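A quick write-up on the structure given underneath.
Of the protein chains in this complex, one is absent; all others appear in place.
Showing chain A:
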């Protein structure tokens, strides 16, 4: 019995500890099995260092053909599960082939790692960074251990950030002019603007501002587009008359946004749109969608 149990248990326990792990910001993520956990945050060009501990189970010896740690940047399409595309792959050999009888600690270091893309968890795609520890064995298969971490990249505020201003309408029915103060917003930004009613011949019930995320994956005829509405923010209640001007003030912080990503490694894009929706008394919707760029800025605090 004991033998059989031993055969199905991993022969050893592997754990990864980042050297500055205590000082790093912890970001909550959802693991593959659905459990929530927190992982440390890194930025591009960071040194990723730490220790790996390999601990054989209760005095058993582990025979191996070498131990290595890989830093992988992967893009995974959900419709093509199990098929990872590694856009970054760095390897460090930790140990030459041999045997481990007791707990053994290895140091590792990836210095100034180029991590151009941010961690992303979408509907059809995810981009993740992971440390993969492999103990290669001739028989019984290799032992692997994954340690996720999150990468965020800060962008400086754009030098050109024009407002979005537009007049739209349906002839002799509805003419409005709207303005958003910027075209590029950072994640904790606030959208300020106004809607000016030039002509109102329909009975409007209310007006919402939506933030929509458009995630496209694949390319060519294989492109999948998924659109989600992340925010539905009521701007106006009731029917305005000509000449009314309705203020907009939408704080982005409560919503789970990510920076806009364009054509990441030819695999996917994430774009954000502001959708202004007017609903009339017959529940007909009139809307106008405008793309905005979302970026991440360094936290000042």
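Following the convention adopted for this analysis, contacts are C-beta pairs under 8 Å (C-beta built on N, C-alpha and C of every residue); 3 or more make two chains touch, one makes a residue touch a chain; residues count from 1.
Definition applied: contacts and distances are computed from a predicted model.
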Omitted chain, identified by the protein name its UniProt record gives, among "P-loop containing nucleoside triphosphate hydrolase protein", "Pre-rRNA-processing protein IPI3", "Large ribosomal subunit protein mL43" or "Vacuolar protein sorting-associated protein 35": "Vacuolar protein sorting-associated protein 35"
Options A:11, A:62, A:235 or A:294, residue touching the unrepresented chain: A:235
Touching the absent chain when the full complex is considered, from A:116, A:158, A:247 or A:298: A:247
Residues belonging to chain A that touch the chain removed from view: 203, 206, 231-241, 244-247, 249, 251, 253-254
